[in-house]
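The following block contains the structure, expressed as structure tokens.
All protein chains of the complex are present and in place, except for one that has been dropped.
Letters are used for the chains, namely A, B and C, taken in the order the chains are written, and counting of residues starts over at 1 for each.
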Amino acid sequence: MLQTVLEPGTHENAAIFREKYLAAHRFMLLARLLDDKYAALYRAGKIRGGVFLGRGQEALSAAIGVTLKKTDVFAPLIRDAAGRLAFGETILDAVRTYLGSSLGPMRGRDGNVHRGRPMEGQLPMISHLGAMISVVNGILLARRFKKISGTVGVACIGDGATSTGAFHEALNQAAVEKLPLVLVIADNQYAYSTPTSRQFACDSLADKAAGYGVEVQSVDGTDLVVCLKIVSEAISRARKNQGPQMIVAKLLRLCGHGEHDLAEYVDSQLKNSPIGRDCLKIAEEFLLRQKWLDNSQLADLRNEIIREIEETVAQVQREPSPDPFAEEWRAMASEHLSETHEQNEN
Amino acid sequence: MLQTVLEPGTHENAAIFREKYLAAHRFMLLARLLDDKYAALYRAGKIRGGVFLGRGQEALSAAIGVTLKKTDVFAPLIRDAAGRLAFGETILDAVRTYLGSSLGPMRGRDGNVHRGRPMEGQLPMISHLGAMISVVNGILLARRFKKISGTVGVACIGDGATSTGAFHEALNQAAVEKLPLVLVIADNQYAYSTPTSRQFACDSLADKAAGYGVEVQSVDGTDLVVCLKIVSEAISRARKNQGPQMIVAKLLRLCGHGEHDLAEYVDSQLKNSPIGRDCLKIAEEFLLRQKWLDNSQLADLRNEIIREIEETVAQVQREPSPDPFAEEWRAMASEHLSETHEQNEN
Amino acid sequence: MNKTKTDSGISYLDAIREAQARALRDDPRVFIYGQDVGAFGGAFKATKNLAQEFPGRVLDSPISEDAMVGLAVGAAIEGMRPIVEMQFADFSTVGFNQIVNQAATLFWRTNIPCPITVRLPFGGTEGGGPFHSQCIEAIYAHYPGLIVLTPATVEDAYAMLLEAVALDDPVIFCEHKFLYRHLKAEKLPSEALPIGKARIAREGRDLTVVTYSAMVHEALEAARELSGEGWEIEIVDLRSVKPLDTDTVVASVARTGKLLCVGEAWPWGGVTAEIITRVTSEGYGLLDAPPQRLNAKDTPVPYHPNLWAAHRPTARSVAAAARNLLRQ
Partner (left out) sequence: MNKTKTDSGISYLDAIREAQARALRDDPRVFIYGQDVGAFGGAFKATKNLAQEFPGRVLDSPISEDAMVGLAVGAAIEGMRPIVEMQFADFSTVGFNQIVNQAATLFWRTNIPCPITVRLPFGGTEGGGPFHSQCIEAIYAHYPGLIVLTPATVEDAYAMLLEAVALDDPVIFCEHKFLYRHLKAEKLPSEALPIGKARIAREGRDLTVVTYSAMVHEALEAARELSGEGWEIEIVDLRSVKPLDTDTVVASVARTGKLLCVGEAWPWGGVTAEIITRVTSEGYGLLDAPPQRLNAKDTPVPYHPNLWAAHRPTARSVAAAARNLLRQ
């Protein structure tokens, strides 16, 4: 199967691929273990509000993160812990945001998956589905104005978000402007509890591409090898200014919509079908088969990551939570224009 | 060409078609002459606000109107004077709305193309493009609830409106619910001044259909014969519950966006291309060739229609304009809940 | 009708579910449309089992707020009485155009009523953050043609939702997420005040607090605190912010001479500003101190519970604002 990925038998390609694959696997494992930790903190009542995991989507997400360059733009969604970390987000940023630390990038003002560092190309999603795609377009258009070439933007969304007007307007906009946008659709069979049969009536979401005049590739989202291949190809096409690219990955959400959700509605046939396979397990079987790691190395890696996560969480839990009195309650950047009314002196 | 339209050589079909064709032509001519009258009234300062004509789109629009049954639903747009009249709108309703008569269906509260009679299935468009499609869906869904079957809904939009999120959400919604919606896209090459190259990047708007899982037919919008054929087929498929249908007509707007617009931006190559032909001229040449009418009959028809229009306009101009003091300034149906503040007693 | 938290009984959320069940039972024109409202029973379980009890009448929608509302308007034209559930009020901004320009204008333009109910689970909760906490009732109340309801009690949640579905106008039904499980009642009401009438939630002598939804309960707690200090606070629960029961508010201010308006929403042009404007322009002489308003701070709603607690008014800040006024 590796052969399908590599230009036939060129050795340096094989080496590069191995390295990339191992990096991707590490971020998949990190994301999975970090998700487990969030889940535990949530059950312990240490996280208020929602907790949204990416279980089953790590291969696709990590493939994006390891393929992008730091100078690219990435608009992840709720299930992209792996991609975020691979693109450069620190565990510390992630944990600080979930725990609302005032030292995190969102300073306790926003939380959980609503985090990022715009200046590093990590876009902090707003909740409204589909809304980030046109923001990526804007960054890419601005770079064209600034004569910065060779960077791309990836926006991730789910099957459900394809029903939003925002998705449609933004993808069409990217196509009209021929922007280097790569739109990655994780078709994980459900939007919260809603099956795709109640979400769209086309055979595959890939059928939408032609209507926008964008290229599309479908991919088995449970297989890191093909995810890496398809994602790399799409991103390099966009980088070469071949216009917007769409990727449609088929996979299954291996968790609830959020940790509050038992997801009893998920069809057991799907769970037992190929898309129900755990991408992490498949990825590890592959690298064991390739003898890139052995079981004890895998165990060490796992322990090392768990240690890192535990240390980070412990550190963040010692950090000060935001102080409403120290807080600057100002929504406007223009300090000279900000008003303070009596009602703001609670 | 007629043979391409009719089930091979069945005589009653030929008779039915002839009748339908002549009816459609009459409404095309009526719409064209009515548009001419609006234009004259506008230039004379008798109409305030916008005047939007359907020149060049009468064949497509009339084909819809003559094919629909009175029990169907029709959501026309700004260039559908022909379809509206063919579906049952009176000249009086049209003129009263343009002149703001208090006796018209909109009672001077709304005007020009923003008119209709919801209870007769004539939906009064709001200006926001794409917004009427989901309203048609709602009526069709309601009829399903009410076990009314065999009726369809037609929604018309332009090439530019396909870029709206509303278009996308509504078409997808119709497909998911398998509603008997027929969406007719008049691709008249421009959205106001904006050419299709700045509106979308697919080869044809028909390429969008597969992404929604709806059937689509393309049609030469300048040829009444094929418009009648394609529109009838699509409407009967919808009527037979074969799901939403899309029609994409290629044609050219043979007027400004509105009467205020000289439309100097329209590409002369397009004007001289087949889609730049005047569908009314083509329709009349055809019926003359068929000997369904001769030139003097055509002239009589024209004069008869002009007389009818002139009489209607004269009548409406004698009608009272709305009286702000007699007006009931209440936006809510629930009279008992309506408030009148001091500021409402100007 | 002063609510206190009990572990048994009917919750505010139950009331909303029961009202919809009854509407579906009593009126064949009613159906429910929204994301995950079907077999799943909705993100908050406000439609739990309704799809099972009323087959084919509780439909899962795609994630298409604009088309959700547009469809409801069409169904209403055809004689139905749709209930649309927005998963969170904050997402209704995506359906905003259909609400304010399609639904709200239909009757005035065509004389055809538009009886749709749009349910907005709204208001702040711990960890809700900027996009799952908003109070945007004022946005809708600003537009002609909409009715905007903000029930504060289990009984009102039930009775007002039933009345909303029966009304011939588009209703924006703001149901507070914080109250969903926080409030309990012994039984559902057999009758209630009509929509458009405010309720005296607590009688008092010294100051009138006008508020609505979750803030009614913060105000009640503040009033209990202040009565310990010898002050008797009258609390007006608006119930409906459009229409707005100016008469009841003015009558209360006539008794107390002091007005404090409390809203969880942002201050600029909010319900509190509308109330103060009406009282001062219509009942000017009645005030013996400047009217005051207490709102959320003029920033997005923060995620961290500490910040959130300081961002919105609370019993503590209501009591403090009341004391300032009472001392004048």
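Note that contacts are C-beta pairs under 8 Å (C-beta built on N, C-alpha and C of every residue); 3 or more make two chains touch, one makes a residue touch a chain.
It should be emphasised that the depicted structure is a prediction, and the values quoted were computed from it without experimental measurement.
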Under the definition given at the start, what are the shown partners of the omitted chain? A, B, C
Residue, one of A:15, A:314 or A:331, that touches the chain absent here: A:331
Write down which of C:113, C:189 or C:269 is the residue touching the left-out chain. C:269
Contact residue for the chain not shown (choose from C:38, C:170, C:291 or C:305): C:291
Using the definition of touch stated at the top, determine which of B:164, B:188, B:217 or B:334 touches the missing chain. B:164
Even though one chain is not shown, subunit B touches it at residues 47-50, 100, 102, 106, 108-112, 114, 126-129, 160-161, 163-166, 191-194, 198-200, 265, 321-325, 327, 329-331, 339, 341-344, 346
Residues on subunit A that touch the omitted chain in the whole complex? 105-107, 109-110, 114, 116-119, 123-124, 126, 128, 131-143, 145-146, 165-166, 169-170, 172-173, 176, 330-334, 336-339, 341-342
Using the document's contact rule, name the residues of subunit C that touch the chain not shown here. 90, 93-94, 96-97, 100-101, 104-105, 108-109, 130-131, 136, 138-139, 141-145, 242, 265-266, 268-274, 276-277, 280-282, 284-285, 287, 289-293, 297-300
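Here, only the chains that are shown with their structure count from here on.
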Counting only Cα atoms for the centres, state how far subunit B is from subunit C in Å. 41
Inter-centroid spacing, subunit B versus subunit A (mean Cα positions, whole Å): 45
At which residue positions does subunit A touch at least two other chains? 163-166, 198-200
If a residue has to touch 2 or more other chains to count, which residues of subunit C qualify? 61-62, 64, 66
